[in-house]
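A single protein chain has been omitted from the complex, and every remaining protein chain is retained in its original position.
Going in written order, the chains are labelled A, B, C, D, E, F and G, and every chain counts its residues from 1.
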Amino acid sequence: MNSDIRQLLENVKSGVITIDDAVLELKKAPFEELGYAKVDMHRKLRQGAAEVIYGAGKTPEQILGIVKKMVSAGQERILITRMSEEAASYVGAGVPLDYHKDAKIGIVGSVPEATGIGTIVVATGGTSDIPVAEEAALTAEFLGNKVVRLYDVGVAGLHRLLSHMDEIMNASVIIAIAGMEGALASVIGGLADCPVIAVPTSVGYGASYQGISALLSMLNSCASGVTVVNIDNGFGAGYSASMINHMEVRS
Amino acid sequence: MNSDIRQLLENVKSGVITIDDAVLELKKAPFEELGYAKVDMHRKLRQGAAEVIYGAGKTPEQILGIVKKMVSAGQERILITRMSEEAASYVGAGVPLDYHKDAKIGIVGSVPEATGIGTIVVATGGTSDIPVAEEAALTAEFLGNKVVRLYDVGVAGLHRLLSHMDEIMNASVIIAIAGMEGALASVIGGLADCPVIAVPTSVGYGASYQGISALLSMLNSCASGVTVVNIDNGFGAGYSASMINHMEVRS
Amino acid sequence: MNSDIRQLLENVKSGVITIDDAVLELKKAPFEELGYAKVDMHRKLRQGAAEVIYGAGKTPEQILGIVKKMVSAGQERILITRMSEEAASYVGAGVPLDYHKDAKIGIVGSVPEATGIGTIVVATGGTSDIPVAEEAALTAEFLGNKVVRLYDVGVAGLHRLLSHMDEIMNASVIIAIAGMEGALASVIGGLADCPVIAVPTSVGYGASYQGISALLSMLNSCASGVTVVNIDNGFGAGYSASMINHMEVRS
Amino acid sequence: MNSDIRQLLENVKSGVITIDDAVLELKKAPFEELGYAKVDMHRKLRQGAAEVIYGAGKTPEQILGIVKKMVSAGQERILITRMSEEAASYVGAGVPLDYHKDAKIGIVGSVPEATGIGTIVVATGGTSDIPVAEEAALTAEFLGNKVVRLYDVGVAGLHRLLSHMDEIMNASVIIAIAGMEGALASVIGGLADCPVIAVPTSVGYGASYQGISALLSMLNSCASGVTVVNIDNGFGAGYSASMINHMEVRS
Amino acid sequence: MNSDIRQLLENVKSGVITIDDAVLELKKAPFEELGYAKVDMHRKLRQGAAEVIYGAGKTPEQILGIVKKMVSAGQERILITRMSEEAASYVGAGVPLDYHKDAKIGIVGSVPEATGIGTIVVATGGTSDIPVAEEAALTAEFLGNKVVRLYDVGVAGLHRLLSHMDEIMNASVIIAIAGMEGALASVIGGLADCPVIAVPTSVGYGASYQGISALLSMLNSCASGVTVVNIDNGFGAGYSASMINHMEVRS
Amino acid sequence: MNSDIRQLLENVKSGVITIDDAVLELKKAPFEELGYAKVDMHRKLRQGAAEVIYGAGKTPEQILGIVKKMVSAGQERILITRMSEEAASYVGAGVPLDYHKDAKIGIVGSVPEATGIGTIVVATGGTSDIPVAEEAALTAEFLGNKVVRLYDVGVAGLHRLLSHMDEIMNASVIIAIAGMEGALASVIGGLADCPVIAVPTSVGYGASYQGISALLSMLNSCASGVTVVNIDNGFGAGYSASMINHMEVRS
Amino acid sequence: MNSDIRQLLENVKSGVITIDDAVLELKKAPFEELGYAKVDMHRKLRQGAAEVIYGAGKTPEQILGIVKKMVSAGQERILITRMSEEAASYVGAGVPLDYHKDAKIGIVGSVPEATGIGTIVVATGGTSDIPVAEEAALTAEFLGNKVVRLYDVGVAGLHRLLSHMDEIMNASVIIAIAGMEGALASVIGGLADCPVIAVPTSVGYGASYQGISALLSMLNSCASGVTVVNIDNGFGAGYSASMINHMEVRS
Partner (left out) sequence: MNSDIRQLLENVKSGVITIDDAVLELKKAPFEELGYAKVDMHRKLRQGAAEVIYGAGKTPEQILGIVKKMVSAGQERILITRMSEEAASYVGAGVPLDYHKDAKIGIVGSVPEATGIGTIVVATGGTSDIPVAEEAALTAEFLGNKVVRLYDVGVAGLHRLLSHMDEIMNASVIIAIAGMEGALASVIGGLADCPVIAVPTSVGYGASYQGISALLSMLNSCASGVTVVNIDNGFGAGYSASMINHMEVRS
């Protein structure tokens, strides 16, 4: 995952770049003050290449400002989550932007080739869970993963899920997304033999309590290998799934 | 009503009753006229069949007292729920008692022949749910139903449940009992085409919150035909299932 | 309840239709992909004839698309719940639609003759509960049941309820709908000797907490034979009541 | 209610006692330090005669100490609530004490004649609510009220309640005590035309949550004239009911 | 309180009206079907004269319909609570209406002379609690009580409250209304020697949770003689206070 | 006290005052004697300094009215919190007003010189917490404190916080403001050796529950020296911090 | 499927099977065809490795019975979680057992060589979290992982955590375990560049609410790459961490 920095060091060792140039590359301040936000340049060293902007609660002007700063600092691609349509059209006027309305995700730069161990499956219980699922799927693709989408395979119609046993058995990570009773995570967790990341959604009414019901279900899953993220946190699931799908041997 | 009121007013006028007594009579009138008598008589009609004693919070002496009173009033069989072992041994010393320790149920008299439309299936997610399941199953048998038990068929091992498709498809009512994430009710509700009564149990730890997690899951079930009773209320599920299994045409 | 499929088999046996035609009828894929939703054709086999669309969270275009697919697949009648007025006018422009504004229910095709064991009584505590009650009542009628409506018979004016003792005593299933303190379910449960399905509503203010108060009351009902569905879930109550009212002997 | 102090002043005016004696009587410090507790002597002036000790969290020694101080300060009768059996036997060894085990109430001195406007009815939904009811009833009697007990008249068996219409219609205040779904308060509130004080109890299991269910029900009662006290607070209900039953004209 | 019916009976006894006329008067059905609401005429017998309409969730047309029916049935005065401005202007076009915008209360007919034992004090912690307080105060005045308003006397500025000791000491009932921490009820309960009805309000932010904080505070009040109604339920407090202020001896 | 009481009693005896008036005097005695006067005078002493208006729930007209009253009473500077833009433009038209839109704070008059023991540091976890932070910072400045702002130093990027160790070590009070998981308070509490006031914010989504998550985190902080105020209560934190920063020796 | 259905229909026509049996066959069809068999076979494949027994709620006799059955079926090693000391001594008398009292874990057979990508770090906030941590660590070791333990490195003493930067930076998965405010997960999540599994514990008092505070903190972590399991669920964390640490390329 730290392939960028490792590449740099190898280039130093092999003489492809001089030590002076490498110092220049590395000494960029780990974070830069922007007044309203600290842009973390050091994270690139620790957590790999791409940078993410959490769009909620930021003005379109602030988002564009951060994007420009990052681009001029050499950031190849940027993922903006929870981005309103208004922000998208403002930012899109300043830099080329690929905006996904349902998922509220904007992407600057191109999505990379899929690397990683295998395939990430993103499954939802119903059609109303799709926006969260797309946030997860696009995040995973942005971070260099192959994604298979299985939408509307909720447990109340079990045959819909069972007809996708091949995808489930072949996945390297599965993201199970459901509102209401959230049973999808347990059923998939029982079927699959890979890590399952469960995402409760705020879909439902009455005693679903904006996702509490699904959240509690998923935390109490009797299937092993299931971990949980915050309600509607598609990004977090996609990010963690990508981390797992890019595991590599460390000395 | 008119003649009664007229009589009353004449009695007021002639001084046969005081104004205070007349005010009281008039306040009660609408209740007496409408339903009071019916309610009372109706209760007597309904009490022809089996009677149930809720054992929790009653002393052994009180339970035995009620049992003896009922027996001498001609009650053929009596079901005692939430009965402690201590109460069972005390009562058992006074009358013949069939005590089921796990279910905390005591039965005086013999269980009747199974009547009813079909079979009641009692299914549990795990082995820890069995005490609640037995309360439900014994209640249903006591009320004259054929019961099939499917224990430990939780959704994390779906094959266990699917290997019982015949029983599920043939049931007239299914009682789905589960703690933790309570997904069993949704999965069964999606498979079966008969009424499903879901019973959350207090089994679990941490965020299961003594059954809240399962309760919310079951209330939010996306499968149609699922209704829910209180946490650990095996008796209530068995009673309702028996009612449904004994439906008959009314004019 | 599986009268359609049973009829088909009897027609096969008696030679009314050929085996080829029957295979054609049965081999329709159990569910069809529509991009945004899987239309479940197999449910017809398992759970009888009519199909239901949950309208919340679907665009008018999506609803119309599903309706058309189902109609062309031979679905006689379709029930659409939680349907906005906007969706109703859009869908109504494409297919004949009977829209009930209060209940937010749209019906394609005609409501069938009432069959079933007896009458379903739908009772409410107040006038504000009527939209939920109509969702329940229209669902039950759509599924072939005779429905009697008892609205505004809350327990704070007991004589209003008691004046309907005949309907209560004659019901085969009662749906008790109430917000605020939700006591209606217990009182009816104590009076009636048939299954009672309780529906808490989000009617109320302050400590009613959008239906929690009524939900807890109903789950804790000290009357036997009461089961509960989600807050405001009129459809679920109507569906379950119809299932119960159509119980039939299975071998 | 301030009859003691009024009596003192009338005795001053008529010369029955001297001004010096009256000063002596009045100048007793409004509260006395006892180290572990301030005994409030002034409350007698403001809130009438009898004094109450809240026994929970006090050692038997502390209770006896306070009792003795109060007795020597001229207190005629003392009510001790939430008094353990252990405390009762210790205190009873020091002063004559009438202890009620169920209600956990101890009384020093004799209960007065019943005064007040009318009768206080104490009603419970079940037999398990009786300890709370006895706390309420004994408190009311201790404060000089006539009390009628209607126990086990829960709404699931409405005829039990309706057979006591006379008592309900004649009450000056009714204390309605129930656990589980707490519907008793609403039903009585709808029947009666006097103030109703509702006491939720912690009786129940599962989703009764130690009285929350009953508490919420009672707060949401759709019957007018119902107010609520804390869960299991029989004393508070008895005290308030007595206050209401002793209302008198003030200039 | 049942002075109307008592008066009628006395008129019968004294011959002021004939028995026939009295029968006519009494035999009016206890409630009349209006389709959308059952108007309870019998309550007049049980709970005195004035009738109340709960305006929330009713259309302006429905409210006017009920009002007209009641007026033509001889109702002298009508109180409409939770009445929107829109409803007020619609109803006001049909019948003379006195509308109080803050309290959302409309009154048809004139407010009666104050009767009752003494004065009802309505106190609030802050200015934001005034709408709830006015609902309580206007209700109490409508039901024939003298009301004293003490607004903005919250406990964080104790001198404001203490400067009204005369009103507090002279009250026959006090309604204590507060949001946020709700401490007003306890402080007043400790000062006064009359019944205190506490009304939590939804005023506040953050951890006030729309009144939960105040509600819990008031239920846990360590002052005796305090009872509680639902959050923001000014009407309920005014109604109960009036009941208490009109207590009279019953045989 | 004795002479007062004696005089009162003599007046009773001689008929100078009525018994009713004497009762009232005696009921009030302990309050008047002990604290009443002190409370009132003390309040006047404390009001020499700046005054604060809580703007929420007040109309622009009301705010301006209070401001004018205070100015004409000699108040040098006034702080208005939770002030809407609409109110600001209305009030600003009447008196010179310095309005801070983000913090929703308006200031009349000039901010004083910074006095106090040292510097108050205001730190936030993210950029979305800044409005609450500005409410705290402006309040502290208004009350005469030097303030250092450290924004966007959340614990997920620990190096951002650690690069400000000097400011943290030198602070006399630190206000730690964070939503979501609220860990900032604990980390700062562990680093600093001055009082830390934690402010949870309603920033976040899903299981942050409008600040509950942060609130609970902060209350459970394992760092000593951390106290907490209400969610989003920047003013309260600034006010308390100023109090602490102005501690001075009292005899 | 076609040939099966055709055969079935021909059997119906020829009377080889009854219509009832044919209906049942058709209801089960979609499940059998799609996934049933796969599920069952797949389960057999997965069971080659180590097996786990959840000891809570099982009697010592039951545990020993299961263990013996598994051993005789060729199971090499068995992990028993939530095992009481009583159960351990009973089972230990029957088979060789390695019991870890703190973690309540029993192991039959020997722990395997560590395989996997790298090292799993198990970190705790305090010493009271160690039992949960040991459950996680022993589970991971049992499943073939190298484990490094970092105990008592809570965020209130940040230097303790920072002095272990090498272990944190080199980990392949980190399990962060904390009660109270649960901030450890966020801080570690911000430092590390590998997946972090957070385990809230029930350690704490007051507003920690048996782990809710830590659970909410962890779900709301602003650090990417953090997922969460149930309160005190050390086993689940160890199991998931092992899955991740054993990721391998799939075709």
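Throughout what follows, contacts are C-beta pairs under 8 Å (C-beta built on N, C-alpha and C of every residue); 3 or more make two chains touch, one makes a residue touch a chain.
Note that the coordinates shown come from a computational prediction; the quantities given were computed from them, not determined experimentally.
For the chain excluded from display, the touched partners among the shown chains of the whole complex are A, D, E, F, G. The chain that is not drawn here is touched, among residues F:67, F:122 or F:158, by F:158. Here one chain is not drawn; of E:131, E:204 or E:236, the residue touching it is E:204. Contact between chain D and the absent chain runs through residues 30-31, 36-38, 40, 42-43, 56-58, 62, 200, 202, 210-212, 215, 230-233. Although one chain is not displayed, its contacts with chain G can still be listed: residues 127-128, 157-159, 162-163, 165-166, 169-170, 191, 193, 203, 205-208. Although one chain is hidden here, its contacts on chain E can still be listed: residues 125-126, 154-158, 180-183, 185-187, 189-191, 204, 206-209, 212-214, 216-224.
In this section, only the chains that are shown with their structure count from here on.
In terms of the stated touch criterion, the partners common to chain D and chain G are B, C, F, listed by label. Counted by C-beta pairs in contact, the busier of C-G and F-G is F-G.
Between the Cα centres of chain C and chain E there is a gap of 40 Å. In this assembly, the C-alpha centroid of chain D lies 26 Å from the C-alpha centroid of chain E. For chain C, residues touching at least two other chains, in rising order: 2, 30, 42, 46, 126, 157-159, 191, 206-208, 212, 215, 219-220, 224, 230-231, 250.
The touch graph of these protein chains has some other shape, matching none of line, ring, star or complete.
Here the touching chains pair up as A-B, A-C, A-F, A-G, B-C, B-D, B-E, B-G, C-D, C-E, C-G, D-E, D-F, E-F, F-G.
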